[in-house]
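Written below as structure tokens is the structure these notes are about.
Some chains have been omitted; the remaining ones sit where they do in the full complex.
Chain IDs A, B and C follow the sequence of writing; residue 1 opens each chain.
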Amino acid sequence: MLLNETAEQIRSMEIRGAGRIARKAAAALRDHAAGLETPDTASFARSMKEAADLLVATRPTAVSLPNAVQTVMRSFEGAGSVAEAKAAVKTAADSFILSSRHAVEWIGEIGSRHISDGDVILTHCNSEAALSCILAAHGEGKAIEVFATEVRPRNQGLLTIRALNDAGIQTNFIVDSAVRSYINEVDLVITGADAITVNGAVVNKIGTSQIALAAHEARTPMLVAAETYKFAPRTILGERIAIEEREAGEVLDPRIAAGLPHVRVRNPAFDVTPASYVDLIVTEVGAIPPAMAYCIIRDYLGWGIGEFHKEFSIDQMTKE
Amino acid sequence: MLLNETAEQIRSMEIRGAGRIARKAAAALRDHAAGLETPDTASFARSMKEAADLLVATRPTAVSLPNAVQTVMRSFEGAGSVAEAKAAVKTAADSFILSSRHAVEWIGEIGSRHISDGDVILTHCNSEAALSCILAAHGEGKAIEVFATEVRPRNQGLLTIRALNDAGIQTNFIVDSAVRSYINEVDLVITGADAITVNGAVVNKIGTSQIALAAHEARTPMLVAAETYKFAPRTILGERIAIEEREAGEVLDPRIAAGLPHVRVRNPAFDVTPASYVDLIVTEVGAIPPAMAYCIIRDYLGWGIGEFHKEFSIDQMTKE
Amino acid sequence: MLLNETAEQIRSMEIRGAGRIARKAAAALRDHAAGLETPDTASFARSMKEAADLLVATRPTAVSLPNAVQTVMRSFEGAGSVAEAKAAVKTAADSFILSSRHAVEWIGEIGSRHISDGDVILTHCNSEAALSCILAAHGEGKAIEVFATEVRPRNQGLLTIRALNDAGIQTNFIVDSAVRSYINEVDLVITGADAITVNGAVVNKIGTSQIALAAHEARTPMLVAAETYKFAPRTILGERIAIEEREAGEVLDPRIAAGLPHVRVRNPAFDVTPASYVDLIVTEVGAIPPAMAYCIIRDYLGWGIGEFHKEFSIDQMTKE
């Protein structure tokens, strides 16, 4: 019942937001496991598998949902009894929920250690995790100054400067094009991430990769703040993150566009920053170099190639 | 009379625009020279010097004005008679006027030869000279496609896409942040210049240097289209081009800004692209590598260190 | 018996090819384990060790052979009984054989996801794994075009263009020197690998590193397709992959060479591409960043430093 309800709420987007979806799914699986009355671990596993499939199917393109489900599902592999399996599920789900719930705060604590008194920081877009690092450093009494970009076309920079202003942090507001002009004054770039691929490439708001490039040119370090559920497991399979192209009206007033038949607006929401321009990724389970994305996906989120074997078109055993 | 009138019109900004100012000043000197009735070349030179000083003083920070005046003034050095001097002035002034008047067209002809059939070109801001290259290539029947940026905060990109649309050129309109996402599809970047320094650095609309950097990263060549009167002679003296910082209201609505006391808008109008990111500068006197800026200033515009010697604080001859 | 036969067939090169050798060795160990009648796990382990040593000794320089053997041998560590050990061996060997047998196809499926409709791909030499990616993308209906190099001195490019032509893929054939001229038209470079070292350096056909460098200069991504048995475990020990130098006659007609006493032909078969020029390595167990070579060797192939401790010259315990 509860499982079906949660699934329905996720499907209907009553539950939304990468973090909330993930936590609700983990809790649903935990509670479902607690209520199961199966004679043996095999039937327990079968029943859990059905529940997991039901949840994952609700939002096939979300990345945090399968990450949460996978974390729970692998917890009871090798359990010796149903009771043991239930306990393992509970521990894993609770741990995931705790970690996810506090992810942004823990990231803030870890990331703030890379900010020194007197530092000038540049951020792009409006990332809760990136802001958490900045606010934590400010909260520790470090005198910092921030450059925040406008973030065309949706101007999320306004949200960022409001948050910084409210905290009393000295902030400079610039157009996206002005980053290279100021980057020599900047000590550290911090951004969030929408997704991180198996080789540490960072998918984030359009413009991030230009900033990373300018930072790299000026030997300014770049730190990415990202919860582990942002790591995209299916990139192990070679899948690429689709870059959403948003509607033209965000960039060009449709009334103007109507008069310009030869003009086509291109409005990609994200771009891809190569791992070589990222010095460190800060997650709630610690700071890592970008190449460790693979280990986060495999060791922390629990996705090995085995999880995907069924997707290969060749699946029969042949005797050598 | 005419000289004074022209000077007044430049001072009052009745005559404006870098090109027009330059041509009017050259014409005024030419006509002034024609009317002079001086006994010898020395007095001719003195009188011309007064006229030149009068004109240059009208807009002390313009770069095209002293360039025009200097071109005319050096023409009669070494003339054997007043008549010869007058003739030299006329030739130089007319040649300058012709060249300046047709500069954009000639630049278009020269620059278009770097555009091949099928090329994708990216431009930034709304440069008459850069557009001239693109339109000339289109006019020659080459099938081209253009990426044009929005150009925050003043959105000059709108002017550019209107011009391209009117010419029937297939155009893509993107936010400034999206350049790196598309640069691998681009064959050539063409921009204009507001000023070019003695070492070939290009001062142009904010964002140009980020585009140049992204182009360089992707091995996409960058061509700058600039009339010779954009080359800044006083950079030989070590002077730096001051980057105008424009009003905050262009970037952030003042009503919003009023509520954000810790936020300061930084709005530089231009940035500086280093010569090493520019493959070629196209002027009306030919295509040159950026390092040749010095030769344009010295050989074409006529500024040697001698012109500036009086500005040094040490100016007395001492016997060794 | 069977074990000895297999060993002999590998030694005599009746069984050859990196993949076949690996699979035959795994099968031989599996069958040997099945037939063992040992009282306890310790004697089982000793007997398996002898079998493993026998196999590995047949071709001391092969890299796939020890990889297969090691995968099987580590499977039964910690087994509680001989039966359990036998079962573990069977599972590990069968899994290795399946994975190895289908490696090229799985690599093709994974790698093809990095190829988009309309892409232009460049490949070098004649790699089964790289071709598998290209053919899979073509098979999925993507319209692709390929640049294939000649691959002097042995012209393996001919094999590649035949395979591409047979599949009906539009192919451009170029000399090795022409890569930089075309790389700006290329969307993706895909090559195979002869060996991959612990730090992700790729040993492959001579010329690969020049292509990788040109791709890097032009921001063209490079993907390496390689079965896991190509990863060289002994590079953990600091061993370097010896670059075979082949006979001069491949490069210069011996009759001409005879007349040129001061000329020496240098004919290295492979070169080394640093990890920083490789965006992704595609294996049958998933796509990884090059730095994960260490994890493939340690976690998938089973080589830790412990396997090599006996090779150190210092091996006695001393009491502190």
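Quick note on the criterion: a residue touches a chain if its C-beta (ideal position, glycine included) is under 8 Å from a C-beta of that chain, and two chains touch if they have at least 3 such contacts.
Just so it is clear, the structure is predicted and the values come from calculations on it, not from any experiment.
S.K.: Number of identical chains in the whole complex, 3 of which are shown?
M.R.: Counting every copy in the complex, the total comes to 6.
Going forward, only the chains that are shown with their structure count from here on.
S.K.: Tell me whether subunit B and subunit C, two copies of the same sequence, contact each other through the same residue numbers or different ones, using over half shared as the line for same.
M.R.: Because over half of the interface numbers appear in both copies, subunit C and subunit B meet with the same residues.
S.K.: In terms of CA centres, which chain lies closest to the overall middle?
M.R.: Of all chains shown, the one whose C-alpha centre lies nearest the global C-alpha mean is A.
S.K.: So, what's the distance in Å between the C-alpha centres of subunit C and subunit A?
M.R.: Roughly 33 Å separates the two chain centres.
S.K.: Report the inter-chain centroid distance for subunit A and subunit B in whole angstrom, where each centroid is the mean of the CA atoms.
M.R.: 47
S.K.: CA centre of subunit B versus CA centre of subunit C: separation in Å?
M.R.: Distance between chain centres, rounded to whole Å: 57 Å.
S.K.: Counting only residues that touch at least 2 other chains, which ones in subunit C make the list?
M.R.: Expected reply: no residues.
S.K.: Would you tell me which residues of subunit C are touching subunit B in their complex?
M.R.: 183-184, 187, 217-220
S.K.: What part of subunit A is in contact with subunit B in the complex they form?
M.R.: Listed in rising order, the residues are 147, 150-153, 158, 161-162, 164-165, 168-182, 206-207, 209-210, 213-214, 217, 243, 251-252, 256, 260-268, 271.
S.K.: Okay, in this complex, where on subunit A does subunit C touch?
M.R.: Residues in contact with subunit C: 198-200, 235-240, 274-276, 289-291, 293-295, 304-305, 308, 312-314, 317-318, 320.
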